[in-house]
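Every protein chain but one is kept in place in this view of the complex.
Labels A and B are assigned to the chains in the order they are written; within every chain, residues are numbered from 1.
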Amino acid sequence: MIWLVIPVIVLVIMTIGAAVYAVVSKNLLYAVVSTGVVSLGLSLMFFILQAPDVALTEAAIGVALTTIIFIITIRNTTIKECCDENKSKIGIKKGETK
Amino acid sequence: MIKQFFVILILSIVGYFLVDAFFKVPFGEKRNNVGNYYIEKSPVDLKVSNAVTAIVVNYRGFDTLGEVTVLFLAATGLGSIMYRRKQKGEKEARAKNPSSRIIQIGSQILFPMIILLGGYVFIHGHLSPGGGFQGGAIIATASLLMLISYRKFKINHNTITWIESIAGVVFASLGFVGLVLGRTFLENFLPSGELNDLLSGGIIGIIYIAVGFKVASELTGVIDTVLLNNRPEAQKEN
Partner (left out) sequence: MNEFLTISFYGTAIVLMLIGLYAALAKKNLLKIVIGLSIIDSGLHLLFVAIGFISNGTAPIFSPEVLESAQQMVDPVPQALVLTAIVIGFATTAVALALVIRLYKHHNTAAIDEIKNLKW
């Protein structure tokens, strides 16, 4: 059991860091990819917690499908989050989100 | 300013109660009685190796039927939200340029392999980790790969609807057959077989295959609807 210490610490830091970055990031694409990283870390944690079924589900749905559906949404809306300081929208021209 | 104050207040209250409640739950000590019962019964009565599959399909099969129904309703609601009538001369919202040759050939090689992996995962759902939900999601990922790498690749919605309906009807009618032959809805009426055999567990394998087809077609339909039924606003202005 003692060999679990380092992987668990790495996973905890990765998951929480990615979640914080997903919330604070101004670029929505970075935020969405960070959400995928949260799902990846959770999937490895489920594997450590001896739940291979849940790990498979999270890896297939959380990492692949949820991320891609967020990215499709970004393609149809803007990529920039509106800033609080200047009220006007600073989103780049719509459709230009390649 | 006052909004920030309220947010921090709410967060601290919720956080305090979460920490207070959940750090009293013992970590890693004992299973509860329901889990003990399922773990003792599933290899002996049902001859199913994977206890999670036994719970999802057999002991809690009615919940799974409800869950599949929720998934179907979500797919239908998504279609009705995203639906818009096609205007004249309007093209589908695909990328303007084709993707590169490396991506196209790579996805052509990967596509049958991913389908094979998904089929393996949901056929062996009662023997190894995996099952209908996981296998369906993997197959949906394969069709997503083709959708984003080929501009011409189309998904026939009639086929998807038929697969989905047949899988749902198989699930529900197995339940009714159990009601006729046994006592309860979704009763396991087929012989159990041997532990660790492919044909073990009675109706569990059949139900998980049906769930796999249903989940795969529904998730593919969801992605296809969101991807193709709307186009970037810039094209309309031109």
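Here is the rule we use: a contact is a pair of C-beta atoms (placed from the backbone, for glycine too) under 8 Å apart; a residue touches a chain by one contact, two chains touch by 3 or more.
The model shown is predicted, which means the values in this text are computed figures rather than measured ones.
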### Summary
Whole complex considered, the hidden chain contacts A, B
## Note on the structure
chain A positions in touch with the non-displayed chain are 1-2, 4-5, 8-9, 12, 15-16, 19-20, 22-23, 28, 31-32, 35, 38-39, 42, 45-46, 49-54, 57-58, 61-62, 65-66, 69-70, 72-74, 76-78, 81-82, 84, 89, 91
### Message
Tell me which stretches of chain B touch the chain missing from the display.
### Response
3-4, 7, 10-11, 14-15, 18-19, 22-23, 25, 27-32, 34-35, 38-40, 42-43, 49-52, 54-56, 60, 63-64, 67, 70-71, 74-75, 77-78, 81-82, 128-129, 131, 133, 137, 195-196, 215, 219, 222, 226, 230, 233
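Rule of thumb we're sticking to: only the chains that are shown with their structure count from here on.
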### Message
What's the distance between the Cα centroids of chain A and chain B, rounded to whole Å?
### Response
20
### Query
What residues of chain A sit close enough to touch chain B in their complex?
52-53, 55-57, 60-61, 64-65, 68-69, 72-73, 75-76, 93-97
### Message
If we count contacts the way the header does, which residues on chain B are in touch with chain A in the complex?
### Response
50, 52-53, 121, 129-131, 133-134, 137-138, 140-141, 144, 148, 219, 222-223, 226-227, 230-235
